[in-house]
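Mind looking over this structure? Questions follow.
Removed: one protein chain of the complex. Kept in place: all other protein chains.
Order as written gives the chain letters A, B and C; numbering starts at 1 within each chain.
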Amino acid sequence: MIGKVLIANRGEIAVRVLRALRDLGIASVAVYSEADRAARHVRLADEAYCIGPAPSAQSYLNADAILDVARRSGSQAIHPGYGFMSENAAFAERCEAEGIIFIGPPAGAIRSMGEKTRARQLMAAAGVPVVPGTLEPLGTPEEAALAAESTGYPVMLKAAAGGGGKGMRLVSDPSQIAAAFRDASSEAVKAFGDGSIYLERAVVRPRHIEVQVLADTQGNCIYLGERECSIQRRHQKVVEEAPSPFVSPEMRAGMGEVAVKAAKAVGYVSAGTIEFLVDQNGEFFFMEMNTRLQVEHAVTEMVTGVDLVREQIRIADGYAMSLGQNDIRIKGWAMECRIYAEDPLNNFLPCPGTIHAVRLPEGPNVRVDSAAFTRGEISMYYDPMVAKVITWGSDRGACAATMNRALMEFQIVGVHTNRDFLLAIVNHAEFRAGNLDTGFIGRNFRGASLPAGTPVPAADIAAAIYAFESSRKGACLPSAGTTPSPWRRGLDGR
Amino acid sequence: MIGKVLIANRGEIAVRVLRALRDLGIASVAVYSEADRAARHVRLADEAYCIGPAPSAQSYLNADAILDVARRSGSQAIHPGYGFMSENAAFAERCEAEGIIFIGPPAGAIRSMGEKTRARQLMAAAGVPVVPGTLEPLGTPEEAALAAESTGYPVMLKAAAGGGGKGMRLVSDPSQIAAAFRDASSEAVKAFGDGSIYLERAVVRPRHIEVQVLADTQGNCIYLGERECSIQRRHQKVVEEAPSPFVSPEMRAGMGEVAVKAAKAVGYVSAGTIEFLVDQNGEFFFMEMNTRLQVEHAVTEMVTGVDLVREQIRIADGYAMSLGQNDIRIKGWAMECRIYAEDPLNNFLPCPGTIHAVRLPEGPNVRVDSAAFTRGEISMYYDPMVAKVITWGSDRGACAATMNRALMEFQIVGVHTNRDFLLAIVNHAEFRAGNLDTGFIGRNFRGASLPAGTPVPAADIAAAIYAFESSRKGACLPSAGTTPSPWRRGLDGR
Amino acid sequence: MRYWIIRDERQIPVEVEEVPGGYTVTMDGKPYQVESSRILEGLYSLIIGGESFEVTVHSHEPGRYDVHMYDGMRPVEILSPLELVLKSQEGARAGHGASIRAPMPGKVVKVLAVEGQAVVKGQGLVVVEAMKMQNELQALSDGVVTQVRVKEGDSVESGAELVTIGEAAEAP
Partner (left out) sequence: MRYWIIRDERQIPVEVEEVPGGYTVTMDGKPYQVESSRILEGLYSLIIGGESFEVTVHSHEPGRYDVHMYDGMRPVEILSPLELVLKSQEGARAGHGASIRAPMPGKVVKVLAVEGQAVVKGQGLVVVEAMKMQNELQALSDGVVTQVRVKEGDSVESGAELVTIGEAAEAP
């Protein structure tokens, strides 16, 4: 039986896993980089060990250091969270070789799903619908042009090793395909060390809908409904919800059965997610499988009452799932907003810094998963996600109203966050109507920036009082003059 | 339609009601005493008005001031929360007379249930089981002795106007009844201005189990399952849960139907609670009805998914309930721990003061309702309740484990709280086994105080480092000498 | 720096020495390597031999610390050399009069003590109300009330001196 688990991660997900371990009475071992000495996951864990300097490559991606701590601490298992080592098949294999349980799928399943063109082939062979396109990486711009002719424009070029929107290009016109191919390939080389590109028919105004699956080592595999993840900025999810306002019970069963088929085709074990692209007619196509816990897993937990991390741990410990497909009922509605330390008024530039004070929302139907704390550092070395705010309601309208309330209560002093942007999304008429597709943000927030609120006397008064009290405290004179910001735009944000 | 609501309360319940109003898109008006200028409910409300000095009698109990604010602000309704004006029939009548909706039951229902002996008579007449005893107040110690003979010892003497354990005496022996009667009566005069005392058979090792009801103005009345509230200290609830580990589905239905009968007998409208005393055989007796929202309403919300405050507001607005009895399903388990600013190592003396920093628990299956904040004052003028920590689990064991986790994460720097005492209760073998009765705390925590934890090196080390760093900061020399505390015990805690 | 933990009538020597990233704390001759990180005033993260502790430390009186850990609170009495000296002097003076102080802020609802009155240990002197509860402050030893510093209706701060009790011989 698993009695001690090492968490090979940081931030809110490390804390999330820690909480599941506490709930199960299992001892927890945190690892941390030198920049994270004071982090929440370090302080909440039973044991904590430093694994290297701040840069991830020297700490959270340092397999040797992580495994060394696992051995020293007597951990029987490692939970990788998301990101970092979570989809690293070689690491999963090393764990197995050293007799340490990797809380996740078998290395073979990670590998099968990790290489995107191979995954598409596998899925097509298993009878899972895939977007029409190439099943092999394209060699040259000319090959890409030929393939696009047969699929029909618009097409999407995608990095085979990719993820997170890197190495992707939408091409609507044959004249652009060669340049786009070269751009995508060189970006993929830079990002993943692999320039392989494949091509798919582009789905117009697609929704991004994904299905949560759970499989145990005894051959049981179930689906836990879908998540609507169409609200994305630069291919990064911002707001997610469960269920999807677009999915009927019949469609849910259909997608769920296909998702289970996909998972079984790669011998999947643990929690996993099948991402689908869904067109305006409800036709859905396999995009990829995330062979790990997702950031947005909490919305599924809120509507099903199932603790996915607890199930992962029990499954890794060899137990058969306590849940059958018939135990899964979707009750009410859940939404998640990801709070990032970034400046929505200034092209979403990330804002590292020190949190002077934080107040997280609370009260009925609100869940917060975060690692933020008063005097905590938002480090420039890691993801700028500060917290996840999750709300539940008896229906979609109630859930959105509670999200509005929770975001209003959310308060961080010291760093910029995207809270106002999230508020603008959640209160947008199109969002409330459930008219979601992946173009939502681009269409409704021009330049992907949030306009500043219109002036109100209370804001002017607050600034005046703050200025008055600051000067009275004998603050130094301001340095002369201010210059316009030279900070233009993210280089990866074309 | 109700568009603006005044909240005639403070603390966590004012914030709770505010959140329901936000969720419903209704404007909120806070009232506050001079001591509460910086309180959470003032800051979260849309409008806020001062209604007087710190003592409750001059502010939160000042009907004139509250109604004046209601008129000035254009509030159509008043939510009284619990305590203060919530069970004040005269206030409910004044609201009605001024055309302001009182969000609660009709004045008549408050009155019928407020006078305890009259309520017992009414309930007995309506076929609701009551504990054998007197239906009229007792005039003299001799009358009390006679009544006790016919009921059989042990008996409980109770103040007719009472509540909160004041004016109550357990008498096991005929020789003590006269003295106990005089004590209880004089205590009742002091506490309630009314020395009337009645008598009931004392139930041995009773459980305190209560049923939540909800009734609308259209004649619909339903029950939402029970709450187990046996864990009490000095007749004050400390830990509550829903459902009760003692209640079978048949017993639930039986108690629920009786509760609905009781509510209908007084023409009840809004959310209300029927408190039952339950003996070891499962026989249950009506104790009293709380004609308001309860502190512990949240555990019912967690297992039913129903927002009771939202329902109260909709009912007050004249809507028929959206829920029928068949819509109520109990899912999983919920517990609530009340965090008080008091010192469990020193006989639970209340500890007013300033919160230097607060960290509330979060994560999956945790709800916190609080009004605590960093630099917030725990005022000596009001209840010392700082926060309610509520957890949910798929079963009782999971729920208790999550409560343990949540309490571990709970952190307040600056004032003592009963957190450690709550932890000791939640992790007590008898509690985990579900062996609950109202004697639990007295039996398991002798002297009703918590023993200090055994020394561990980490604690000594922490103290040494703190002392070292404090002296290095150039803190003043300690004042010479320390004296043992003369603070003996609460006078009302015999 | 040297401290003493006072526990069960024993004085346990404790040596605190700064090292990079924390302290070496030697208790009763046994050294502990402590990685220490001060998060806020009174809130520490300690890692001792891989074990992680998050503790809050609170001091109500000089030398006495409440150390709150995840699984409960531990009171620790730890004294600097100077505090140790002061404490032993105080011990020698014991019984030579005592101040009854308010251990919490509140409102004086009743003054039972009268100046010049002889009182016995445990006798009620002042009743203070805080948070709806009345609490009685009692004499710590037999003696005579030498001074009453409050009257009914006064609001008092934590630590405020309410009544002074002297030995019978000191009485007028």
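The rule we apply is simple: a residue touches a chain if its C-beta (ideal position, glycine included) is under 8 Å from a C-beta of that chain, and two chains touch if they have at least 3 such contacts.
Note that this is a predicted model, so its numbers are computed, not measured.
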{"item": "Touched by the hidden chain, restricted to displayed chains", "value": "A, B"}
{"item": "From B:42, B:316, B:360 or B:441, residue that would touch the chain that is not displayed", "value": "B:42"}
{"item": "Sole contact to the chain not displayed, among A:186, A:218, A:280 or A:471", "value": "A:471"}
{"item": "Candidate in contact with the missing chain, chosen from B:73, B:151, B:244 or B:290", "value": "B:73"}
{"item": "Contact with the hidden chain (one of A:71, A:235 or A:356)", "value": "A:356"}
{"item": "Chain A residues touching the omitted chain (full complex)", "value": "345, 349-353, 356-357, 380-384, 408, 411, 413-414, 416, 419-420, 423-424, 452-471, 477-493"}
{"item": "Missing-chain contacts mapped onto chain B", "value": "30, 37-38, 42-49, 72-73, 373-375"}
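In the analysis below, only the chains that are shown with their structure count from here on.
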{"item": "Distance between the centres, which are taken as Cα means, of chain C and chain A, whole angstrom", "value": "50"}
{"item": "Chain B, residues touching no fewer than two other chains", "value": "357, 408"}
{"item": "Numbers and ranges of chain C residues touching at least 2 other chains", "value": "40, 51, 54"}
